[in-house]
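Reviewing the structure listed below.
One protein chain is absent from this view; the other protein chains keep their places.
In this document, chain identifiers A and B correspond to the written order of the chains, with residue numbering beginning at 1 in each.
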Amino acid sequence: MDETILLAHGSGGTLSHELVEKEFLSFLANPALNKLDDSAIFEASGRLAFTTDSYVVNPIFFPGGDIGRLAVCGTVNDLAMSGARPLYLSLSAIIEEGLLINELRQVVQSVKEAAEEADVSIIAGDTKVVGRGQADKLFLSTSGIGMVAPGVDISGANARTGDKILLSGTVGDHGIAIMSQREGLRFAIDLESDCAPLNKLVSRMLEASSRIHCLRDPTRGGLATTLNELARQSMVGMVVEEACIPVSDEVRAACELLGLDPLHIANEGKLVAVVDPADADRLLAVMRHDHYGRDAAIIGEVTGQHLGKVVMKTSLGPSRIVDMLSGELLPRIC
Amino acid sequence: MCLAVPVKIISMDGDCAETEIAGVRRRVNIAMTPEARVGDYVLLHTGFAIAVIDEAEAEETLGILQEIASLSEVH
Partner (left out) sequence: MKFIDEYRDSRLARGLANRIAQRSTRKITLMEFCGGHTHAILKHGIRQMVPEAVEMRSGPGCPVCVTATADLDKAIALSRLPDVIIATFGDMMRVPGSYSSLQQSKAAGADIRVVYSTMDALELAKANYGRPVIFVGIGFETTAPTIAAAILAARREGIKNFYVLSLGKLTPPVMKALLDADGLRLDGIVCPGHVSVIIGSRPYEFIARDYRVACVISGFEPLDILLSIDKLVEQIEHDRPAVEIAYARGVKPAGNEKAREIMENVFEVADARWRGIGTIPASGLKIRTEYERFDADKAFPVGPEQPLREPEGCRCGDVIRGSAKPVECNLFGKACTPETPVGPCMVSGEGACAAYHQYGLPENLQTL
């Protein structure tokens, strides 16, 4: 029988407790969470990083992942992009009445697996249930806390003229994996979302170099938006080479079909690093050694010209501006 | 919206065809290209095939472009 979530599951009574025990605790068990106190208490000293994000992706299951994996990786990555080592996450779920319990279970299983891979614990949580039609299946929200080691100073404002720009792998995978579900595109070779936790990759990079100036993951708005944001924050110009930007053949073809630009499409397992040129080659090698950086490439450099703008040398030869994404390209992509 | 993309027909079923480009598949309405056959490339515009691509012409055009490029390199 296909059990479903009922409003009573959110009322705070027996059914609520059962739901938390069976569908959350049994997967995410850890000492802090198991106490089921009103707050989790932990010790920490030094600089802490804190971030939060909500996840409303539609559909909740997609090739390469689901909303659970996304919720963990998204927040883990935000911490990692600040140079922090992610430690603890909170998880809040707003569930629509009628969601199949099996589907919820699948999502929580993904949360567990992603948390294990990233080496973080979920130490606080909340569940609410709303009536049918008042939330689209499932919304998740995660907040995360991490530690920033002494001396680490990574910020979007730190890019300097002469820095090299590195990209950890192919762009457009996540957005196209989502769009393919919606637009009836199918792939002969499975195109999957690249949703992944990047904290271990970042950790290796930080060990290899103390001159990483910026880190950012190009999520909504894609690589183009992220590069423009960094250029503006740092008040520098950027030049990238189209031929150096890795894009898979399937993503390229899907973009032609849908009239989209791979540079404007969301990624959930990639990062951009702006680094001192002396360390660029070494960092590239370190990235390529990691599973999530296997297709890493140096895509360009920072310049003192056209401040705040990103220019791309096209494969054909001439250069043109790479603008930020404007308008609603792909709704509810993450 | 002027967009039309070359896709290859891999199977046909009445007015519908299954097409592919670089590993991406899509169903296409081929009512406007009754002469299309499996293996042909068609131009796909908003869900419809609007022409069968003339591969001989495509070859010829590329040949001309190659000639032009070679000539200009000599100078």
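General observations
By definition in this document, a contact is a pair of C-beta atoms (placed from the backbone, for glycine too) under 8 Å apart; a residue touches a chain by one contact, two chains touch by 3 or more.
Everything numeric here is computed off the predicted structure, so don't read it as measured data.
The chain omitted from view is touched by exactly one of A:Asn102, A:Thr161 or A:Ser315, namely A:Ser315. Considering A:Gly12, A:Pro59, A:Gly131 or A:Gly259, the position touching the chain not shown turns out to be A:Gly259 (whole complex). As for the chain not pictured, it touches chain A at residues 183, 249, 252-253, 256, 258-259, 306, 309, 311, 314-321, 323, 326-328. One chain of the complex is left out; on chain B, the residues touching it are 1-6, 8, 21-22, 29, 31-34, 41, 43, 45-48, 50-51, 53-55, 57-58, 60-62, 65-66, 68-73, 75.
Note that only the chains that are shown with their structure count from here on.
Computed from the mean C-alpha positions, the centre of chain A lies at a distance of 37 Å from the centre of chain B. On chain B, the positions that touch chain A within their shared complex are 3, 5, 7, 20-27, 44.
Chain A makes touch with chain B in their complex at residues 180, 184-189, 191, 249-250, 252-254, 256-257, 259.
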